[in-house]
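As you look at this complex, bear in mind that one protein chain is not there, while each of the others sits in place.
To keep things simple, chains are lettered A, B and C as they appear, and every chain counts its residues starting from 1.
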C-alpha cells in the first residue's frame, strides 16, 4: 500500500488532516465539559454555599480536562511519527474520537453521584473507569497496529521505539481497568488513582513523547540529524 | 473560470479553507451528539438501571458518530482532488454542512422514540432516514457536478474515476431512501440497514477513497509518479 | 506600521491565524444553531405533529445557517486579500465575531415567537433584524477601514476594487436596517427579505468574491499573472 522504497521523513497530508479532525473533536470535548456544571438558579438561599456545593463538578471537570489534555499530547506524539494511515488505523482512530467525544457524559454522571455514597457512587465511578479503560484499549490497539505495520511510520522511527510506546500505552488500560472493580470498594480511592495516573503520564511518558515530537519536528525541518532521535528519546 | 491551460496538481487555497470549515462543522456536529444523552438526575432509584435504560441513546450516538466519521472520510476524499471551487459546488457544500449540522436533532428524536414502538418509533426512524437520504442526495449532486465540470478537479483525476465516485456515492441516498418507507414496517430493520451501510462504506468505498487520497498526497509531494494513481485506485 | 516599500503578495501569518480564529467561531456558531431546536419529550400525543409543529425552528435554522455561511464567504473573500492586520481591524473583527457568536440567541427567539403573531412576533423579528444590521454595519466598517488604509491589503488589490467591496457590503446593513421597522408591519415580509437578501449575496457579490479569492490563491501560487486579477474580477 505504501511505497516502501521511498523515503518518508514526515507525516503525509492525510495524516495531518486526520490529526486536525482529532484535534477538533478533542478540543470540543474538553470545552463542552463546562456545560455539565449546573447553573445556580435565582432564589438560591446562599450563592456561596451553592458554589461550594458544586465541588464534585469542579473536580470532575479538572480530572476530565487533564485526561483529555493528556490524550491530546499522546495522540499528537503518535501521529507526529505516522507517515501513512491505513483503514485499520483510520477506524481505530474514529473509535478513539467516539469515546473521547463521549467523555462529558460519564464526567457528569461522576460529578452527580460520587458524593451520594453507596452503590450509585460506585456505579458512577465504575462507569467513568470503563470509558477510560476503553479509551486506553483503543489507544494501545493503535500502537499495536503500528508495531505490526512499521511501514506506516516515518523512517526515523525504530522498532524498539514502537515497542516501548506500545508498552507504555498499555499502562493506561490496565490501571483504569483495575479501578472498575475497585470502584465498588471505594470510589474515592479511584479518584486518587485517576489523579495519580494523570500525574504519571504528565511527568513521564507524555513529556518524553513531547520531547520526541519536538525533535522530530526539528529533524523534519532539517535542523537535527535523524540519528539523534533514537538516543535522546531514551 | 479556471485557467485550464495551467497544470493543477493540488487543491487551491480556497479549496483548503472550505475543507477546513467543513472539518470544523463535521467535528462539532459529532461532538455535540453527546449533549443529546440526558443526564441521570439525583434521586433516581438505581443508577445502574438508569444507565442501562439509556442504551438507545448510546446506540444512536454510535450510529450517528460513525456516519459523521464516514462523511468526513468521503468529504476529504472528494476535496483532496478538487482544485477549484465554483459557486454551485460552494453552495452544495453549504447545503451538506447545513444537513450535517442538523444530525444531532434527528439523532435525539431516534434515541427518544425508537423503543416506544408503534407509529412514533416509525416516524422517528423515517425522519432520521430522511435527513440521511438528503445528505446522500447532496453528496451525489456534488459528484455529479464534478463529473460535468472536470476542470474543477486536479489534473491527475480521470473521467472514469469521477464516474465511479458518482456511482458509489449514489448507493447512500438510494439505500437510505428505501429505509424511509421501511421504517413503517420495522424501525429495527432500518437500524440494521444503517449499521450495514456504514460497514459497507467503511470496508469498501471509503477505504478506497482513503488510499486514493493518501496516494494523491504522496504524489503531490512528488513521491509517487502520477501514473500509478489510476491503476492502484481500482 | 507596514513596510510599504516591500512587496506584499499574500496574507501574513497573523492574518491567517485571525482568519483561523474567525473560521472557528463561525463554524461553531453555525453548528450550535441545532441546539436551539427543542427535543420532543416522550409522551407527546403524535410525533409527526410535534415534528411538523417545529417548522419555524427549521426555517430559522435554515435562514441563520445560510447567513452564517455567507458571512464566512464574505469574510474569507476579505481576508484573502488582507496582508496586515492593525489594531482597528483586529477589534472590528472581534466585534464581528462577538455578533456572529450571538446569532443562536436571536435565532431561537425568532423561531419561538414568529408564529405567535401580534407584537411579540414583530419584536422577535425586529430583534433578529437588529443583530443582522449590526453585523452588516461592522462588516461595512471593516471595508471602510481598508479603503482608508490600503497598505493593509496585498499589493494586487486596487482602490477601485476596495471601493466596490465597500459599496456592496453596505447593501446588507441598509436592507436589514429597513426590516427593523418593517417587522412591525409584517414579520413574514421580513422573512421573505431575509431569504431574498441571502439569495442576492449567494448569486452576486459572494460568488464574485469567491472567484476573486480563487484567482488570488492561484496568483499567490504563481499560476495566474497578477495583472489578470483586476480584469476578471469585474
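By definition in this document, contacts are C-beta pairs under 8 Å (C-beta built on N, C-alpha and C of every residue); 3 or more make two chains touch, one makes a residue touch a chain.
If you're wondering where the values come from, they're calculated on a predicted model, not measured in any experiment.
Shown chains touched by the undisplayed chain in the intact complex: A, C. Among C:62, C:123, C:147 or C:178, only C:123 touches the chain left out of the display.
For the chain left out of this panel, the touching residue among A:24, A:136 or A:187 is A:24. By the touch definition given at the top, chain A reaches the unshown chain through residues 19-20, 23-24, 26-28, 30-35, 37, 39-42, 44, 46-48, 51, 61-62, 65-66, 69, 72-73, 76, 80, 202-203, 207, 210-211, 213-214, 217-218, 220-221, 223-224.
Listed here are the chain C residues that touch the chain not shown: 1, 3, 6, 8, 12-14, 17, 20-21, 24-25, 28-29, 32, 35-36, 84-87, 90-91, 94, 97-98, 101-105, 108-109, 112-113, 116, 119-120, 123-124, 127.
As a working rule, only the chains that are shown with their structure count from here on.
A summary of chain positions shows that the Cα centroid lying nearest the centre of all protein Cα atoms is that of chain B. In whole angstrom, the spacing between the mean C-alpha positions of chain A and chain B is 26.
If you average the Cα atoms of chain A and of chain C, the two centres end up 37 Å apart. Residue positions 20, 24, 28, 32, 35 of chain B each touch two or more of the other chains.
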